[in-house]
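One protein chain is absent from this view; the other protein chains keep their places.
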Amino acid sequence: MSDNPTFEPKILGFCCNWCSYRAADLAGTARIKYPTNVRIIRVMCSGRIDPTFVLNAFALGADAVMIAGCHPGECHYVDQNYKAMRRYGMLKHTLRQMGIEEGRFRLVWASAAEGQQLAEAITQMVDEVRKLGPLAWAANWQENGQRLEALEAIVHEHAEAMEVLA
Amino acid sequence: MSQAAKPKLALYWAASCGGCEIAVLAVNEKILDVAAAFDVVLWPVAVDAKVRDVEKMPDGSIDVCLFNGGIRTSENEYMAQLLRRKSKVLVAFGSCAQEGCIPGLANLSQREEIFRTVYDEGPSLDNPAGTRPQPQSEVPEGTLHLPIFYETLRTLGQTVRVDYYLPGCPPEAENIWTAVTAILSGNLPAPGSVIGSDTTVCQECPRTREEKKIKKFYRTWEKIPDETTCLLEQGILCCGIATRAGCGALCPQVNSPCIGCHGPTEGVHDYGARLMSALASVIDSNEPEEIDRIIREGIPDPVGSFYRFSLAASQLRRKRRAVPA
Amino acid sequence: MAERLGIYVCHCGSNIAGTVDVEEVARWAGTTIRDVVVSRDYKFMCSSLGQQMIEDDIGQQKLSRVVVAACSPHLHEKTFRRACANAELNPYLCQMVNLREHCSWVSTDKVAATAKAKALVYAAAERVKWQEPLEPMPVKVNPNTLVVGGGIAGIQATLELADAGYHVYLVERSPSIGGHMAQFDKTFPTLDCSACILTPKMSEVGQHENVTLLTYSELEEVSGSVGSFKVKIRKKARYVDEAACTGCGICMEKCPRRVIDHDFEAGLGYRKAIYTPFPQAVPRIPVIDVASCIWFDRGKCRACEKLCPTNAIALDQEDKIIELEVGNVILATGWQLFDSRKLPQFGCGRLPNVFTNMEFERLCNAAGPTNGKIVLRDGKTEPESVAILHCIGSRDVNHHEYCSAVCCMAALKFGHLVLEKTKAQVYSFYIDMRPNQKGYEEFYQRLLEEGMHFVRGKVAEVTDATRLPAERGKLIVQVEDTLLGRQRRIPVDMVVLMGAMEPQPDAKELGLKCGISCSMAGWYTERHPKLDPVATMTDGIFIAGVCQGPKDIPASVVQGAAAAARVQGMIAKGTVMIEPIVASINEDACSGCRICNNLCPFNAIEFDGEKKVSRVITALCKGCGTCVAACPAGVITGAHFNNRQILAEIGGALWDASPVLDDAPAGADEPADEEAESALSAG
Partner (left out) sequence: MKYAYYPGCSLEVSSAAYDVSVRAVAELLMIDLVELDDWNCCGATEYFSQDELTACSVIARNLALVEPRLDQLIAPCAACYLNLKKTDRLMAEDAVLGARVNECLAAGGLSYQPGRVRVRHLLDVIHDDLGEAAIRDKVVRPLAGLRVAPYYGCQVVRPAADADSSEYPMKMDALFTWLGAEVVHYPVKAHCCGGHMTQLSESMAFELIRRLLQSAVESEADLILCMCPMCQLNMDAYQSRVNGFFQTNFRVPVVFFTQVCGLALGLEPARLGFGKEIVPAMPVLEAKLGAAPAASSR
């Protein structure tokens, strides 16, 4: 649970050109309101979405990633969204082991007519991620303060050793 | 050819198993040519040279430094920085230096967990006092320092600028020789690039390949694969599809799947992602539940399977440190 | 060399500027994003002045990349690409940011929306730097056209094209063209006879040298893309040799099996097991209904076969698959009638003298089961009073929310016919009267004068439960008259339910075959509801008539003609440019692992057994990018959506999320951080 109520998650959304991106367009034309946290990137098909993109988003500080495609069986490219479904399952499995909660990575289906549904899915995800709190992935890479001290210590000792020899 | 004119060579061993050192010797009699061609200024396992000799050298006075091992401690990092400054050409030698390799899998654990295993719980331990190495200890003569153990193992490239990468765990002798001669002859690829093939292991693999559909992933002990057809098509998680060629498909040749020690090909951002994407794409099911089952049952340790050698160099680099309860 | 970016932020009047601080976004972009040389905001970027501004900048500022932050690329990408082309900048070096649909319109908080807008602009700017000049691929437009659906809309489209000299394949599911219009008697508001205006068009289609008529056939499969579609048609076995049949009709006359005709006669009339739906059917070639034919049932009879003078009966006939190549497809698949039994309170299917609108059409029709006499179910009694209930299944949250559009006028037409043909009183029970086209209001006024009774209210129930002796044997219509503010019980002899038009049950399935989508209600989605009503999101696929939404005959005819005109435009152009968004494989790096081989539903990836590498057949590739994402070696590239471009876009979208690290280097192959350096340089 997030202890910080003012936390505004940054969520990256991938939409396919034919259904979900148009659903997002429809949500707009219908003036349906949803939180501003999701930033949508358009690809031609959810089948284009490479796990690299999702991992990259997390590494760059995204708090969550949403993938949206056409409903199963309704893909503009016949059945490519099934590939997205499979990769989603695979990546979800790996992310679990890496310590990333499921709520931070979602796959949703939205037809071009489902602006309302997409807006709801986004709102729901934003709420969920708000509860989960910030991910701030790169913070995982930081060493504690001792690192610089330790390096200096080595430099110092070696310098001393030199003097002794000199 | 006079001694002075010989190019200076340094080899260093950071966080790695030492296999790379052996690999250098595996060039066999050619090692003499190496010795003849180079003036070896630093090679802790083979020649008696001290760090301070290196420290005394002017910057950039080492022509080539083959650096193996990842950056696990402050000492590793110090040496990396030092050798970077002193070397004209710094080569990340072998998988550990290039992408963290097996030691990098420690990034799945917290430092504390590692220490507990190593100093408290190891079956061969007798440490009732629970003694742990301290970065600083006071003795009559003054303060002694030990290098500190980092939270996260980093690759050489994540620590200092690297000129070339030589893949492999360990690099194959012939590739080492090609690299060395390339460096000698001075005809080198663009700085920052990996010295090796630009395609993947499948090209060197003699097995016959068809279109792929996978209903179940098998672990190596679960079945003895047929010798001639693609291991992946038999459901065995073979990393050859995503792994840089150059080894001559050693493992598949002996009926064992490629485990990916040569890392990814040029321009790939995340080795594991390539495997995940490719393998998932050919899973033969459109049912979310079934897909999950196939994955869960066939690949119980996804990170270990997809990032065995490259976790530290992957986009996420390590498991989340503050894993929520 | 560094790119030179131009950023253009559109106000779209107040559509964007109302929720996003566009001046701020433009100012910020100009000062924050690398390589930006001009960054402007403007009231309407899509206006000629806005475009001119971009064109001038490209010339004067030597812009190498353009980002337009305005509305959805689906609306104006073409516009701005053209502007770039005009200024000799490759159109694919222009990237749009969807500020209106994806940001301003869906947000209320101006601060948050502005922040989101910045991120979206940043993403596009980072992406566009990696975009590459591309050339659209020309495709010859096959001048043949496929029209699906032989109702009035399909007929109109067919004739427009055929008369213009282009060949048309008209595919109709039932044994004859004509559609629902063929079942009607009169057409509102002019009351001219439906058959009189339709049948000439039908026979014209039947005889036209440029029309290949495929009745009793269904669209099986569509492949390829605009300009060069390949389609498979299933020609269902008719058990009659079309070449040999003269349409003399003896077979129908002699066929011993008579069955109720639930299709054309709406269950009020009969037909034989071998039949044409109606006498003026086009073609006049009958079909054998296997379900009711004695031969197919018990293996005897064959009367038709014995008596056919031209030996046209072919009982061993089988379905045929016909493959055609066409440049464009027009879907005019029409509608089906709402099943009024879903509203049991109105007694349809339970109370004999409750009729559906289609049954009533047949009753009125001079060629119908009663020769046009309006009588009760008993077939003889003329009703003394008739109630017409509007909005059955339409404007009803439990069924269809939409207005079925034609029922008001049809009800008025029915009213007129009853008054004309009988002495009956006629009541119309309506929610709102919507006679909203040319001559419709006048027709309504006419009915008011003719004495049709109008009761404004939704009927609660139709029952035969009587209370007063006078009500005996009548149907009681229980309704709240909202104008009188009173409950009323109106006894009548006959009730007509104006059932709604609803989408064909397989509309969605057919849509998927053609790559177009349906609205929530199930009607085909047009490219733009106002400005592009007959085109769809898929180039080369057009829609006409009721399959796009409820509409009457004139409107269907208009759409049929419009779709035909759009197709003629394509044919006249000769070639269409298709997006160069395709995948390509770097064969030198491909190891022939064959992961991708199985992934393409369009078979655009072939494996070269010789070289042991996979290859993309550009003509077949539709650019979805699935193989690009799947290639384990990363050697497949997707034009305009390659990894570099998308990763750059991700980085931009998260420009404000990436934390500044005080310690570990942010990414691989970057020199160590200064602090550590300085710490060491002490040594």
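A, B and C label the chains in the order they appear, each numbered from 1.
Following the convention adopted for this analysis, a contact is a pair of C-beta atoms (placed from the backbone, for glycine too) under 8 Å apart; a residue touches a chain by one contact, two chains touch by 3 or more.
Only a predicted model underlies this, so the values are computations on that prediction, with no experimental measurement involved.
Across the complete structure, the visible chains that the omitted chain touches are C. Residue C:Ala465 is the one among C:Val397, C:Ala465 or C:Leu531 that touches the chain not shown. Note that of C:Pro344, C:Gly379, C:Gly451 or C:Pro529, the residue touching the chain absent from this view is C:Pro344.
Contact residues of subunit C toward the unshown chain are 343-345, 350, 461, 463-467.
Keep this in mind: only the chains that are shown with their structure count from here on.
Judged by the touch criterion defined above, the protein chains are all mutually in contact, each touching every other. Annotation: 28 Å between the Cα-based centres of subunit A and subunit B. Work out the mean CA point of subunit B and of subunit C, and you get 56 Å between them.
Per-chain Cα centroids separate subunit A from subunit C by 35 Å.
Shared interface positions of subunit A, defined as residues touching 2 or more other chains, are 50, 52, 56, 79, 83, 87, 139, 141-143, 147, 151, 155, 158. Residue positions 599, 626, 629-630, 643, 647, 664, 676, 680, 683 of subunit C each touch two or more of the other chains.
For subunit C in complex with subunit B, the residues that touch the partner chain are 588-595, 597-599, 612, 626, 629-635, 643, 647, 664-665, 667-672, 676-677, 680, 683.
Those residues of subunit B that touch subunit C in the shared complex are 55, 77-78, 81-82, 85, 152, 154-155, 157-162, 192, 198-203, 209-213, 230, 232, 240-242, 245, 264-269, 274-275, 277-278, 281-282, 313. By the touch criterion given at the top, residues 51-52, 55, 74-75, 77-78, 108, 135-136, 145, 147-148, 150-152, 269-270, 272-274, 276-277, 279-281, 283, 285-286, 288, 291-292, 295-296, 299, 301-303, 306, 314-324 of subunit B touch subunit A in their complex.
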